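The structure follows.
One chain of protein is taken out of this complex; the other chains stay put.
For clarity, chains are labelled A and B in written order, and residue numbers in each chain start from 1.
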Amino acid sequence: MAFYVVQFLTGLASAASLFLVASGLSIIFGVTRIVNFAHGAFYMIGAYIAFTLTERFSGAFGFWGGVVVAALAVALIGVLVEMVLLRRIYHAPELFQLLGTFGLTLMVEDLVVLIWGPDDLVGRRAPGFKGAVDFFGQNIPSYDLFLIALGPVVLGILWLLFQRTRWGVLVRAATQDRDMVAALGVNQKWLFTSVFAVGVFLAALGGALQIPRDAVHHAMDLRIIVEVFVVVVIGGLGSIVGAFVAAVLVSELNAFGILIFPKISIILVFLVMAVVLIVRPWGLFGKPEAAARKTPGLTVNPWRPLTSNERLASLAALVIAATLPLFVGNYALTVGSEIAIFVIFAVSLHFLMSVGGLASFGHAAYFGLGAYGVAFLAKMAGLPMIVCLLLGPLLGCMGAAIFGFFAVQLSGVYFAMLTLAFAQIVWSIAFQWVSVTGGDNGILGVWPASWAASPSHFYWLALGVAALVTIALRIAVFSPFGYALRATRDSVLRSEAVGINAKRIQWTAFVIAGTTAGIGGALFAYLKGSVFPDNLGISLSVDALVMVLLGGVETVSGGVIGAIVYKALNIWLVSQTDLSKLVLGGFIVLIVVVFPKGIVGMLEMLAQRRRKSSPPGSSLLAKPIESAE
Amino acid sequence: MSVAPPLLAVEGLTKSYGGIHAVRGVSFSLRAGEILALIGPNGAGKSTCFDMLNGQNRPDTGQVRLLGEETTGKKPRDIWRMGVGRTFQITATFATMTVRENVQVALISHGRQLFNLFGSAPNFDRGEAGRLLELVGMGGYADRPCGELAYGDLKRLELAVALANQPKLLLMDEPTAGMAPRERVDLMRLTAQIAREKSIGVLFTEHDMDVVFEHADRIIVLNRGTLIAEGSPAEVRGNPQVQAVYLGEGLVYDARHREGASS
Partner (left out) sequence: MRARNYFVGAAFALLAAGMGHSALAQDIKIGEINSYSLLPSFTEPYRKGWQLAVEEINAAGGINGKKLVVVSKDDGGKPADAQTAANELVSSEGVAMLTGTFLSNIGLAVSDFANQKKVFFLAAEPLTDAVTWSKGNKYTFRLRPSNYMQAAMLVEAASKLPAKRWATIAPNYEYGQSAVAVFKKLMSEKRPDIQWVDEQWPPQGKIDAGPVVQAVAQANPEAILNVTFGPDLVKLVREGNTRGLFKGREVVSFLTGEPEYLDPLKDETPEGWIVTGYPWYSIKTPEHDAFLKAYQAKYNDYPRLGSIVGYQTIKAAAAILAKAGSTDTDKMIAAAEGISMPSPFGEITFRKIDHQSTLGAFVGKTAQKDGKGVMVDASYKKGADYLPSDAEVEKLRPKD
């Protein structure tokens, strides 16, 4: 019995640190609607700074002072980031802020190694909490008890802050209805800045408090960020109590789950999240998202098919790309093939995101399933390459059909997180089912048949498929189906009122996007000659998001351009510099600030500005009243 | 009285939320080509009633029949397919699409081409889209992004969209809310004209009594979820019960463009 109590308490201690970080993320999201990918980075910087301070200043005061000062210092950094970066992009399309904070995260990962060195750092134990307390023969670390107490205390303080102060009232009001607060004449700028600072402070405090338990190292951020997102979503976005309950739930399930299924912790949080979201689409304590008054799109150029001149130009670009093997060597061609494959991947997500308004955070699942489909067919069934290429993507199609059915029942961030959960579930199957998938070591020897083996032939194959896929999806955008899909994105209410079954349209789009991603994955398997769980992983899903956002989510061709720019830059930087993350992150941040509509969006704006000098007068009238649903 | 079933027949519609009766035993009917106004003070149950007609909300008891066919419990999109067009209190349009494209979406749906992946939507039934836009006086705006339109124009666009499936019945929730007085008259005059030409039945809720009394053929009055009066504008105007309800309200209709959607 004592064992179960202690296991429970241990779970609570893990929950406390998770809660600190999650509550910060939840507050930030609730008010600013920013999906703060850099939250993990702030957590990590908190730990690093606290490490330096606590090593420098001895004694209890040195330790606890160091922890608090570190959190404050990071909060200050947060303020700086908010004022310099985020303020410029609040009005950018949804999720664009994700791109900016992702860039920051990349930079921070390289910066901490530059500043603190490559070694894992192990900090001091907390003075006064070094030992353990005996509980019927079981030891509970006293620091765990401290954390267990800290969780509810922080929850209480936050509750008081939100219920009893004017600031808190404003924050709650803003969480429910941003426009309303703006209308009340509150200085929204400073409200956002202060909220961001509080959120970052909590993250950094969470990081600093890890010092006595964990090692401080440069990958801490990624280890926590996904889990924290999951906790926030299970609890319900914007709900502090929800974050607390979800943190406890996840930690306890983990603490007891490993007693029955020792291998479960790798996937547990995602299973829980998937179940919670299917049963309760807004999380345990969340409320249905208030009618989203969509800002994006209101000022965009209406989409139109390419003019005949533009078609000629695109064709010319394709022809030039096709002549590449005459000028460049094998390596450049292989890179070209890889870029072409990522164009396929990016346009498939772009179709879902831009046309359907459905931002999938787990799109790599279908890319990877396509790759595994090919690997299974080629290695187990021994089928020829052309058959594998045709049938392999069907695995991505099937995955998208099953997961998409559940995912499209949700929208917004909840949709995103459910797709992430599904992707992680698929990933862990590939990772754990060693006898079939080879686990982490993947499936090797999936090399192309001789007709496609030479780099130039494979390049033509990849380029050809990429061109076909891009054209096909472009036709789909301007097909009746494409219009229906855009209609469901713009207004579910109106589309249902003109007889459109929005969920079925979105589901179809999901399957199309998943199958297309599977085609990319199938080619990728042959390009690399092997398949790994990586091909389904979060970082690949994030890559896809970044490519789409970089290109411009409000545009038709953003996916293509985003993929080419991001992938080419990425490969080149990794090859040329050891600080590729720092440079790439910096580049992304710069793009975000300079081109808040993405690269293609920016080009379109410039073109439009040149075309017509004066904007239509009625646009001013339309501004205050936006379509709602 | 004609022998054919009325266009719309509502019988004993009831809905309550946690013991509070939002709508209690409401019955009325509507003929083709007739313009019927549903009025009542705030919280009278107009919106609830409306939502039960268009499928947003399911009645606890009672029936709604469209041309003799039961619509109770059907989804909005199925009711639309039965020939019911609708406009919203706060306009719902496809903000990133052009005016013409908004109409084309409805035409695509009406033509059951929603899952057509290869056709050309920009060229889809341009003629009909153009006619509908001309009909509501938006012909010159076809290529404008919908997000740039003034509010009155959005209302007209909604009307054009609502007409795309050649409806037998139009449900209009506060069609003139948020519009300038001049625009209101224009819009309702247009609606009435189209309804009579095409023999479409129109049911609308409205706060602006000028609009109601000028354009409605018949008026039904709800108060606290119950139907308290029904008849021609003149009859309703003279009804003491209605006067009591409205005088008690202070006759401040114009100031209240927004009524809680869940009332």
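Annotations for the structure displayed:
In this section, contacts are C-beta pairs under 8 Å (C-beta built on N, C-alpha and C of every residue); 3 or more make two chains touch, one makes a residue touch a chain.
Only a predicted model underlies this, so the values are computations on that prediction, with no experimental measurement involved.
One chain is not depicted; across the entire complex it touches A. Within the complete assembly, A:R213 is the residue of A:R87, A:R213, A:H457 or A:R504 that touches the hidden chain. Of the options A:V241, A:I258 or A:I278, the residue whose C-beta touches the omitted chain is A:I258.
The chain that is not drawn here is touched, among residues A:A13, A:V231, A:C397 or A:A423, by A:A13. Residue-wise, the contact with the chain that is not shown comes from A:I266, picked out of A:V84, A:I266 or A:L315. Within the complete assembly, A:R223 is the residue of A:H91, A:K189, A:R223 or A:R304 that touches the hidden chain. The chain not shown here touches subunit A at positions 3, 6-7, 10-11, 13-14, 109-110, 113-122, 130-132, 138-141, 143-144, 212-215, 217-220, 223, 227, 251, 254-256, 258-259, 262-263, 265-266, 329-332, 334-335, 338, 431-432, 434, 439-442, 444-445, 447, 455, 524, 528-530, 532, 534-535, 539, 571, 574-581.
In the analysis below, only the chains that are shown with their structure count from here on.
Rounded to whole angstrom units, the spacing between the C-alpha centres of subunit A and subunit B is 42. Contact residues on subunit B toward subunit A in their complex (touch as defined above): 54, 75-78, 80-81, 86, 88, 90-98, 101, 104-106, 108-110, 113-122, 124, 143-151, 153-154, 161, 164-165, 178.
Interface residues of subunit A facing subunit B in the complex, by the touch rule stated above, are 294, 297-305, 475-476, 478-484, 486-487, 489-491, 493-501, 505, 508, 512, 554, 616, 618-619, 621-622, 625-629.
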